[in-house]
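Missing here: one protein chain of the complex. Every other protein chain is in place.
Which chain is which? They are A, B, C and D, in the order written, and residues in each are numbered from 1.
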């Protein structure tokens, strides 16, 4: 029937495999799938390509959205509304309400979410923990403490790379964990100048400095997957990383809680820092493509598809009504934490991947955290720089 | 008579007609687009272009961004060192290659090949080579010199120098090629004359031949400055601007401002700054070049 | 005393033999010109004297000392190159004193030497210019200045005038001649221009294919060329070499030459040793007559009548071209005496006429 | 009939005036040589005749037809360039027939024309070579071949011999002369070599700074140069121009010239119109004496005694350089008659002596 071009930045092996689930779903409905992948630079490359495409008046049929992208395009009035499908499919009820700001514009659905990653995970080598007799830490100071102990035993406590986004993952976690999800909301989302410049913020940076002490010197240019590998082969004890890291363990045939631990970054109030991938449809004239768009939206929101997709991708479905049985222990934990977070207000978007403030501000957090982490800046200086940076970007 | 007069008219206009499309293309794709960038830099454009007028606000914002300061400072450090070292190495290689060495063709190809490869991937190889735990430092440490440190890439103060190293690796072969070409054009009898006067070979090179390479030097300087100013994938692949923002350059800044941070106006402002820098270098060069040509 | 002795010197590039056992020896104060066509090995020989090329065989001695393995700077020579080889980035003054600077001559002394050389060559006003701002003749003078300040035992010149235009060439030639007279140094000078060789040399070595054909005083080379090659190479227009037959009648030696459409011409009064005359009597010879040995005759006996083909007035003279003995012959005559297409009677000055053996092409003595 | 008329032609590059009202007219079969120093505008004028440069003012007519706005190919001309401008990627044969090919001449005809030209120029064995495989003289012939096959009304030559070495230059000169005689075409020929001009031309236009100084037959230009500039430019060695004073005693016209360290010399027997003699009597004049007008005197009256500075034997002649009237004077004498450093008595052939006005430097008629 119709053909739909889908633009995305999934180029890693597991990502592609997961995406193929959707592709097959669409193709099963009798539509053709035209793949337009542009990887790299945390999606900046695909953003640039998409911008060129839209400027040229030649948008793809569908696009993978991250963070505010969908909403921003909707503001430009180039995104097709999916209200009919949403109504028919009961999307509103099936999705956590915290996601709606990223999926709707003026009450109309503009994107269909496929999955939900949790970013604030700690992955740990069980054997190392057990050998050192370290329990799963309940707070960041405890984690630091444990790290110091491990370091003495000749293990790298925390595996990570020096890329800004890897630092930000930790920063995001600290921001929510040390002062509670409310503080995260005030700073990372509302950009409240008072909160940004507060003592609590200084504490966040102080702790980040402590975390720096747990990382080895060779962390430059290290990929997150390489870091995960270090945890797997026992060179390092822990890694703070989103649940895409889980795939690395599973691929080695390791089992959660038997060979490795997965636990949320420790905090009095456990937050659930999510990021979702969604698909939005651009306005196009060709009726065949329009039909294909509907098919894609329906496929994406199909609970069966969501289950299969997420089993591969390592994330959990965006829909809350998908059965959990076939998922692994870590995913089950995520399901549980999510339900809890939705109830207790611990659901917060991951700033690193654009689910908090808009990119121009989020980037300032990234700048400051990244520079702070690799440099010798004091926490006060970092806070000052943050406040000024946000001000300048307004 | 008249017909032939007309045909000679046509003949007079033909060159202009033939060159006109090129000129038109360049007027649009270079100058019109520069003008457009200039316009955007005085608007409040963020995600997509908007055409309002906000004065020099974006420039003020640009100069209030610490990352931009780092970028400008880095550009200065990077281009100075990159030029100096590339020229020095290129000249050395060219001079040595000019000594009737065997396998000159092979060596020349070795020095030139980095130009041919995209940095998208050679960047990864460089990352490993420079990584203290994997590359040079580890090799030297393993060989027994345990205190040897070469961890610039991890050090925000030093990381920009690793970009210089990679840049030199990529471009010094090009400088070598131009210098070699220049050396080949030098009259042999000048060297003989200096030999008879008792000058040693190093002295001959220092005092006579290198000064004679001035035209080649000029070309190298201009082309390398151009490479330095446009360096983009070099940085992205090697350090992605990090650690922190330690290796940010104006070109990477411009890209991330426009496409990652949704600050199109700031991106345009930085582009305008870059263009002005380029013009400051290129226009005088062009002027002198063209004037010289006219005389000669 | 011999300043320069070239003793059975050979040079090969791989299997290509460029110089074959060249031996030349000259005295202090001599002006030796190496004359020969392009590619005959002149520059190679000069470069070997200078130490810029290795010697494949034989010896070169300067002032009695073997220099085969001496580096150029230790040979006490100075060289002026065809392209002048001025250092383009230095001023004239810096060019001239570069060598002294290298040898560590104090500044004051250098300045004095530069001044002296510049005065002698009249380039004082040019001292601060760069070579690119000089005309050909001026560059040539600077190159000479650079050589002069060296005060070498031996000057080497490699075709220093060939880049100049005709007029300037004549001027600079006189200049070099004067310089030699003033300095009295020994000079080896390479050229393929025989006029330069004639006017400048005290000794000319005519070369061909890496072999010295004749080494003699210039006028001797001109008047008594060792073979047809030298005869033809030296002199402009070339010597006419006309096939004929030698006739000996008692003491009188005559050459008989075929003339187109006319009875053969006889040139009598040729001076030849009795011995040689006997050997070649009645046999074919090559008769060498320089163009200026012809003159328009007024019906005296012993003249030749020819049909003039082409007339080329050069100003002071007129060149007349005609056929004689089956070859094209040029005569240099005073202006306006002949016209193309007319028959003319010509006399020959036999005192300077030479004869060659047709087989060996060598001079019959 | 006039084949070429150049009528008050001007040329400016921007504000630089390169040619100033040049008027020249020549007849069919004439061989016009444009003679002048580098940069005087010769090539510019030639290019304007060819249609390769626009004309800033005036008219050029070929065979009576104004060609100012005609493209080169319609002017019925052929041109030989200084650098020969052979097409480097084509063989000799292709080079020669390129123009015909463009004009659509059938292949067979082209081949015939090429063969004819090659035979005439003796380059048949070179037809399949590339220009880079040819010697200078051969290239020159190919360039001529390319021009000949065109069979134009007008041949243009731009310094075709200046890239050749001395020997070849002489040969090719004769070749061109012969070609002109054979083809009978009209030729315009640019050179800065006065010997070429003298030997080749039927008409010489001496130019300086974009102005024609004299347009005449070559011997006239040589014997009666219009001004000092022409006198000096034509002839090698140059005409000696010596300051002196004119003395008129009745019918006898004499020039008095200062001699260093000796009493003044008087040259008598100068032919001058009564009118001119009257005008210049007792006033300073410039005396023009060609080097060949001197001869060694045997004590006759009216001779000049001088101290010879430099002697340059050229082979057929010897050049003697000495001081006269405060300037350097060159005499061309037979070989071996004088020696440097000696005092010599010289006679002057006054029949060809010329006088110039010191103020205007023009010939006194």
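Everything below uses one rule, namely that a residue touches a chain if its C-beta (ideal position, glycine included) is under 8 Å from a C-beta of that chain, and two chains touch if they have at least 3 such contacts.
To be clear about the criterion, contacts and distances are computed from a predicted model.
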Per UniProt, the name of the complex member that is left out, chosen from "Hydrogenase maturation protein HypC", "Monovalent cation/H(+) antiporter subunit G", "Acyl-CoA dehydrogenase family protein" or "Carbohydrate ABC transporter permease": "Carbohydrate ABC transporter permease"
Residue among D:37, D:57 or D:99 that touches the chain left out of view: D:99
Contact with the hidden chain (one of A:123, A:184 or A:244): A:244
Selected from B:224, B:246 or B:271 as touching the chain missing from the view: B:271
Selected residue (touches chain absent from view) among B:178, B:199 or B:266: B:178
Missing-partner contacts on chain D, residue numbers: 47, 50-52, 71-73, 77-79, 81-90, 98-99, 102-103, 146, 150
Contact footprint on chain A, counting only the chain that is left out: 5, 7-16, 19-20, 23, 33-43, 45, 48-49, 51-53, 55-58, 60, 165, 223-226, 229, 233, 235, 242, 244, 247-248
Interface with the unshown chain - residue positions in chain B: 11-12, 14-16, 18-19, 22-23, 25-34, 36-37, 49, 89, 92-93, 96-97, 99-101, 105, 107-118, 120-122, 124-126, 128-129, 131, 134-135, 138-139, 169, 173, 177-178, 180-182, 184-185, 201, 214-216, 218-219, 223, 226, 229-230, 232-233, 251, 254-255, 258, 267-268, 271, 274-275, 278-279, 282-283, 286-287, 289-290, 292-294
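FYI, only the chains that are shown with their structure count from here on.
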Where chain A and chain B are represented by their mean Cα positions, the distance between them in whole Å: 37
Distance between chain centroids, defined by C-alpha means - chain A, chain C (Å): 92
Approximate Å spacing (C-alpha centroids) for the pair chain B, chain C: 56
Interface residues, chain A side, partner chain B - complex: 41-42, 44, 47-48, 51, 54-55, 72, 75-76, 162-164, 216-222, 358-360, 363, 367, 370-375, 385, 388-389, 392-393
Complex contacts: residues of chain D adjacent to chain C: 38, 165-167, 170, 173-174, 177-178, 181, 192-195, 198-200, 218-219, 222, 234-238, 290-292, 310, 312-317, 319, 321, 332, 335-336, 340
Chain C residues touching chain B - in the complex, by the definition given at the top: 47, 50-52, 71-73, 77-79, 81-83, 85-90, 98-99, 102-103, 146, 150
